[in-house]
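Excluded from the complex is one protein chain; the other protein chains are retained at their positions.
Per-chain residue numbering starts at 1, and chain names A, B and C are given in the order in which the chains are listed.
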Amino acid sequence: MNRLSSRLQEALERWGVLIAFAILFAISSFKQGFDFVNPENFRALLNSNAPVGILAVGMTLVIVSGGIDLSVGSMVVLAAALGTTAMNAQIAGESSELNAVLIGGAVTIAAGIAAGCINGALIVFGRIAPFIATLGGLAAFRSMSLAIADAGEIRSQSATLFSALGRGGIPIPGLENAAGKPLTISFSTVIFLVVAVVAQWFLSRARFGRHLIAVGANETAARYSGLSISWIRFRVYAIMGLLAGIAALVQSSRMNSVSTSQLGLGSELDAIAAVVIGGTSLQGGFGRVWGTVVGVLILGMITNMLTISGVSPYWQGAIKGAVIVLAVLVQRPSRS
Amino acid sequence: MNRLSSRLQEALERWGVLIAFAILFAISSFKQGFDFVNPENFRALLNSNAPVGILAVGMTLVIVSGGIDLSVGSMVVLAAALGTTAMNAQIAGESSELNAVLIGGAVTIAAGIAAGCINGALIVFGRIAPFIATLGGLAAFRSMSLAIADAGEIRSQSATLFSALGRGGIPIPGLENAAGKPLTISFSTVIFLVVAVVAQWFLSRARFGRHLIAVGANETAARYSGLSISWIRFRVYAIMGLLAGIAALVQSSRMNSVSTSQLGLGSELDAIAAVVIGGTSLQGGFGRVWGTVVGVLILGMITNMLTISGVSPYWQGAIKGAVIVLAVLVQRPSRS
Amino acid sequence: MENRAVILGTRAVTVDYPGVRALDAVTLDFRAGEIHAIVGENGAGKSTLMKVISGAMRPTEGELELAGHSANFAQPSEAIAAGIAMVHQELNLVPTLTVEENIALGREPTGVLGIAVDHRAQRAQARELLALLGSACETGELVSSLSIGQAQCVEIAKCLARDARVLIFDEPTAVLGEQEAARLFVQLRRLRDEGRAVIFISHHLDEVVTIADRVSVLRDGQLVESFARDQSGSLRDARGRSVDAGRLAAAMVGRELGSLFPNKGAAIGGQPAIELIDFGARGISQGISLSVSSGEIVGIAGLVGSGRSETAQAIVGLRPQAGRILLAGSAVRFESAGAAMRAGLAYVSEDRKGSGLHLSLSSIANVTLPSLDAYTSRGGLHVDSNAERATTNRWIDTLGIRCARPDSPIALLSGGNQQKIALARWLETNPKVLIIDEPTRGVDVGAKAEIYQIIAQLARDGLACIVISSDLPELIGLAHRVVVMRGGRVVGGASREQLALRNCEERIMRIASGLSAELEACA
Partner (left out) sequence: GSSAADPLTAQSKPATSATLAPRMKVGVSIPAADHGWTAGVVWWANECAKLHPEIDWTVATAETPEKQIADIEALMAKKVDALVILATESAPITPVAEEAHSRGILIVNVDRGFLKPVADIFIEGDNAAFGRKSAEFMVEKLGGKGKAKGEIIILEGIPCTVNTARVSAALAVFALEPGIKIVGQQAANWNRQKALEVTETLLTKSPKVTAIWASDDDMALGAEQALAEKGIEGVWILGGAGMKDIIKRVMERDPIFPANITYPPSMIATGMELAAAVLAGGARAKKLQFMPRHLVIDVDLVTPENAKQYYFPASVY
């Protein structure tokens, strides 16, 4: 019996997040019926959670390396603001729309990487605890975006191309939405899933992933093994910046504009919650991207379900909090 | 020379936060002149930072024990909402005002402790990482307050007594404010300083403080030394709840009302920033309350200075972020 | 032998820590095809020297000489690139990676693109190396689930995997059983014969005498003497006299040492202080019956992984237990180490870094932590720090602990001094029954003798002592009686008379490794 229960514990620890997902899914389907189990609803769910999902994938890597990044939401808004501004300048300067969109996209990504490198430099060379360095970034990057846009919105001047990128997708044969048009998998969903698969592969199969785990679990051991801790840690923040840039691109093209006071606000906590719900340890040294993806879906599903079923907005926070805690509770490791 | 620089390093590590404070103070005085170096301005600075200061003192203890509490702001609003509601019910039920205020105060404190105990129970008995358990609380406690008040404001029905508590103070002989009235040290400032002194004393002189440090420094070794880890950790979250209750009392009596959507919003990050600026390590096992108090003053002083000097609100975040990072930079430990 | 090529040399290397000069102008040569042993007391600077060589730290002054060129490493990676590999004194593995992943860490075999790890090659290499060391652990197992001994084998395998020109082993045998140690020595000799330079540090001086081609002695950070093996194969000092373990010890401490072990007084008979009846740590050991009287020292022998530590932890309430414990005749059951402590039990853990000590705290905080109540007044609100300091200073004197300041973190102390702090921490609780797990792991001969004296004295004062050790001479020299564990059960033992016999060590070894099945009454 004892052995059985320890087996069960182990299974829960490994697959608990999937079980939590399944339970939540069952409840949602039961309560909402067709409103919930509806390809269009899933498309929307994936689509709207893609940006925070991309951030959460990056956050998984950062957390595995023993760090944290509180500045992701602010990096998104800064990258999006700079990128959209650059794009508009190109359009005003009479480049072709395609050119302008390409340049805008490149600036967005580059700005994300640059912001990530600033974080990385403060943490690695400045030897500042990641929590603090990125807390500074959380304040500073958004502040810069506000200054760029006088706290307003930056509207994309690309009439069609940019928003086509954000709202378009790949049609799924045989499925139609409520309006009778073919249902698509949005580009943002595709990008999210590709990013997740690549990151999971890196984490479990590539050298870099191995090194991240080593640095996160035991930095001294990693250093004694000849790893360059600084370079590994720097890179993971730069990658986080890259992913924030990608998320910024997905978001700004989808909205065809950047609201500097609101874009990405609070997404750091959502991303961290998704990572931990997915079973990655905040201590570092262990993590799984697939769990994070499920965690993002769990969080998205709660919100979606609460929205559809019209639960009082006042109580939504309580339910969300409870689900986060429960999802972690089912998969906590057994007492040593 | 080498020895000298290592001495300097050590001094910076120990007194860096004071040096950062002094520099900021000098800049402020230089730039603002009498506007800044003005007893009335200091009174206001201390007074308005007292609630977050009380939270930061509790956060110091939590962080020393190796934990974190993201729910402090939400505990404040929940405690304040429940307490004020109870007080109003008493007044409506025709108790004397004194009775009503006492009962309201007791409910506020009790609600804070109860919320802290919930956090503690989840962390200790549920064995959920503090970051996640209190992330749940961050969402849940505020949500409950919103539900209590339909997201609106709860106004205290105590005509004079309650707000006298919040706005009153002890007159300082010989000092007058701009309106020619005697300058007071507000009760909230007094409470803040008393709380800080008691906590510093606990941390450095009492058995409980020693146990907190031991648990934070090496939990296994503390368990092997016969300490009751669960009880120690549970208590620190309960104490955090108590302090959140006190902060709630200070806040709600000062505002003479509770805005459930705004009270305490974001104060967890301010409190954590103050703790870390004060030189306490986020790893746990080391901390100092006096540093936290200086950290609170540094944060308050930046805001104060930016307000007085009329810096664009857009840039304030950037400056605040930079100061946080710099304050930590000067006192980072030397490379081992 | 002097004509062998010098691969690596230190040139007047000096290292200063705040308040301590750990190394003082040490100049040494390490030659190809030689096993060079470094010995010295705890805190003599051995590990510090090795850290300089392996790039873990930069010297304050002086430099390294590598194949004729001067060099200093800023990072371990630079030393590794220069062909230097090291097994550190403290375990340094990644607990969340598997055995094979740890062995390959930093030089993973990669596939086509140089990005993906070639798992098959990695596993094959790990298997081969572990087989050389005779380790039984699975290559796919997580390192966090290994015992210390197994983990040390992984460390050694990792070092061997580097194919280095200079290999450094800082007290590799401290946590190994005799068989593992023997296999390691085979490997050390092979490495030497392949023309590599091997640096070996140990407090087991007879090991040193057996295996080293050259021995350098450090005392207080200075190189005080060197011995080399001559053609005839025996170690000799500068004047050509043959060198044995006693001579090495004398060189280390700067005076002649008396006998290592104290005289065994008669065990005070009478009522047993502690009695285990059909006891066990749930899931690990079972059916253990043992009684220890006041004044008696009982040793527990066994191979790595025989369940001794877990059983001891179960006794003091750190693990779920099965069976019964009688303390001075009455049945007890502890839910926590605190409860056991209040009943007069103390357990000194074998794992100083992980569970035994708070490395980031001061000596004072460490020594008084379990007994803090004694310094506390006014309902826990006041801790008498003067009394604490006095106590700590007393222990520093009594146990001869070398620390610059009692209020600086003990992470700065050498391993042996840390061990003494751990001992002081528990002796301060005034236990009636003391369980010491590996009391002298990583402790130098001088300190060892002191610790033995202390244990014997405590026993004479009426303490019941259980000593768990993998160092058989230690058990035989110290204990009144030895029981042997294997696979979580007591499988044999040796009485006081049997311990005096010459073949005792071999006999215990045979029981422990299951070669002779002997179940005689010894409890």
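In this text, contacts are C-beta pairs under 8 Å (C-beta built on N, C-alpha and C of every residue); 3 or more make two chains touch, one makes a residue touch a chain.
For clarity, every value in this text was computed on a predicted model and none was experimentally measured.
Asks: Taking the complete complex into account, which shown chains does the hidden chain touch?
Replies: A, B
Asks: Which of these, A:115, A:196 or A:263, touches the one chain of the complex that we don't see?
Replies: A:263
Asks: Among A:211, A:233, A:254 or A:288, which one is in touch with the chain left out?
Replies: A:254
Asks: Using the definition of touch stated at the top, determine which of B:48, B:157, B:204 or B:220 touches the missing chain.
Replies: Considering all chains, including the one not shown, the answer is B:48.
Asks: In terms of residues, what is the contact footprint of the unshown chain on chain B?
Replies: 32, 35, 38, 40-41, 44, 47-48, 146, 149-153, 155, 167, 177-181, 251, 254-255, 259, 261-263, 265, 303-304, 307-308, 310, 313-314, 316
Asks: Touching the absent chain: which residues on chain A qualify?
Replies: 35, 38, 40-41, 43-45, 47-49, 51-52, 146, 150-153, 155, 163, 166-167, 177-179, 251, 254-267, 300, 303-304, 307-308, 310, 313-314, 316
The rule we apply is simple: only the chains that are shown with their structure count from here on.
Asks: Which integer distance in Å separates the CA centroid of chain B from that of chain C?
Replies: Whole-Å distance between the two chain centres: 46.
Asks: At what distance in angstrom does the C-alpha mean of chain C lie from that of chain A?
Replies: Comparing mean C-alpha positions, chain C is 46 Å from chain A.
Asks: So what's the Cα centroid distance for chain A and chain B, whole Å?
Replies: 31
Asks: Residues of chain A that contact two or more other chains, please.
Replies: Within chain A, no residue touches at least two other chains.
Asks: Could you check chain C for residues that touch two or more other chains and list them?
Replies: In chain C, no residue touches two or more other chains.
Asks: Over in the complex, which chain B residues touch chain C? Could you list them?
Replies: On the chain B side, the touching residues are 2-3, 6, 10, 202, 205-208, 210-211, 213-214, 217-218, 220-228, 285-286.
Asks: Please output the residues of chain B touching chain A within their complex, sorted ascending.
Replies: Against chain A, chain B makes touches at 122, 126-129, 131-133, 135-140, 142-144, 146-147, 150-151, 269, 272-273, 276, 281-282, 312-322, 324-325, 328-329, 332-333, 335.
Asks: What residues on chain C touch chain B, complex-wise?
Replies: 16, 18, 60, 318, 336-342, 347, 349, 354-361, 365, 369-370, 372-373, 376, 380-383, 385, 425
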